[in-house]
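Here we show just some of the chains, and they stay where they sit in the whole.
Here the chain labels run A, B and C in written order, and each chain numbers its own residues starting at 1.
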């Protein structure tokens, strides 16, 4: 069973690039965040600002992020960013991102996020919660 | 004679917003930069990274920027950013930007930019150059 | 009577710069925001995250920002950013910023901000409030 793959296409802007003329590394992590919200919206049909309310969570906080930079992306490049859940665990999951420049893989990324609610014992903190079975199933592509 | 109006639609991302839950002010200036490149591409038919080469310039450096914040833009808002040249002068021009949230004007911005070449007398500096008549005319909407 | 002048020194980072090798314009507006918080902390003696609570406000929302770019700031430049209140009005004020590179003025900026409370009639909105006389006086340098 495959996991839903979301695609997002956009253009590399001047503001994304550094003095070497290529996208500055932290921008890719910003793109990954954009893409994870898009993936959840595409699958769950809920606009990002309503996601937390719709599922009774506080959010999907990131606990781990990584990227491998294979080839540069440059000002004006049309890129495609594909994203899918690589693994659901009890209360956390991995999102894998691949950014393509002219069809060639340029950056691979991974985020680990948690299905989190406000901690009843300490309202300033979050705690993980089991991901509802129904949510997990909706990411499955038959 | 009107000046060409470019429209760019996009979604406000989580990463654009600050702890007040609204777009952080500097992001609007980044959006304006995106939009000016789009406007030039739409009118002159040249991809942004090729603009300088196609017209023998070094770039369109900004000498002045301003914005008026009328209403907030929030995470998930679908916005429309319209941009047009408000005035061409001999070697500089003003771009006016208006950002709409659900059809209501939320931010107004203005950039003043220069048609600039590398200074032959000092290659580390730029100097302004008269904007070609042909370029100016292409922004005019009959 | 002069208005207190705050100074903040920092280094231009690689991440602040664009493919032209100079600070991207929106970053200056981010620097101005840093500097306004510093100015208020220096004068009122309250750490930025405690400012709103200490004065019974929601914040100091920006209603207008502008900058004039006189000379570029480059990667590695040591800069000094000076900030002071140029004018207090009933419920809003102007902050003027000057950024110096090696002692020469490179960027001038201005922010107009509002002394704002949550609107009792509409808790999703802010409304301006008269700035306390005591606050205004503390910015005055005898």
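Here is the rule we go by: a residue touches a chain if its C-beta (ideal position, glycine included) is under 8 Å from a C-beta of that chain, and two chains touch if they have at least 3 such contacts.
None of the values given here were measured: they were computed from a predicted structure.
**Student:** Count all the copies in this homomeric complex, not only the 3 that are shown.
**Tutor:** Counting every copy in the complex, the total comes to 4.
Following the convention adopted for this analysis, only the chains that are shown with their structure count from here on.
**Student:** Rotation angle, chain B onto chain C: superpose the C-alpha atoms of these two copies and give the value as a multiple of 5 degrees.
**Tutor:** Copies differ by a rotation of 180 degrees.
**Student:** Regarding the chain A and chain B pair, does the interface count as same (over half of residue numbers shared) or different (under half shared)?
**Tutor:** Since more than half of the residue numbers are used by both chains, the interface counts as same.
**Student:** Centre to centre, using CA atoms, which chain is the farthest one from chain B?
**Tutor:** Result for the farthest chain: A.
**Student:** Can you check how far apart chain B and chain C are, centre to centre, with Cα atoms defining each centre and the answer in Å?
**Tutor:** Chain B and chain C have C-alpha centres separated by 24 Å.
**Student:** Using Cα averages as centroids, what's the distance between chain A and chain B in whole Å?
**Tutor:** 29
**Student:** Return the residues of chain B touching two or more other chains; collapse runs of consecutive numbers into ranges.
**Tutor:** In chain B, 30, 33 touch at least two other chains.
**Student:** Give the list of chain B residues in touch with chain A in this complex.
**Tutor:** 13-15, 30, 33-34, 37, 47-50, 74-76
**Student:** Using the touch definition from the top, list the residues of chain A that touch chain C in their complex.
**Tutor:** Per the touch definition, chain A meets chain C at residues 14-15, 17-21, 24, 26, 75.
**Student:** Can you list the residues on chain C that touch chain B in the complex?
**Tutor:** Chain C residues touching chain B: 20, 24-30, 33, 59, 61-69.
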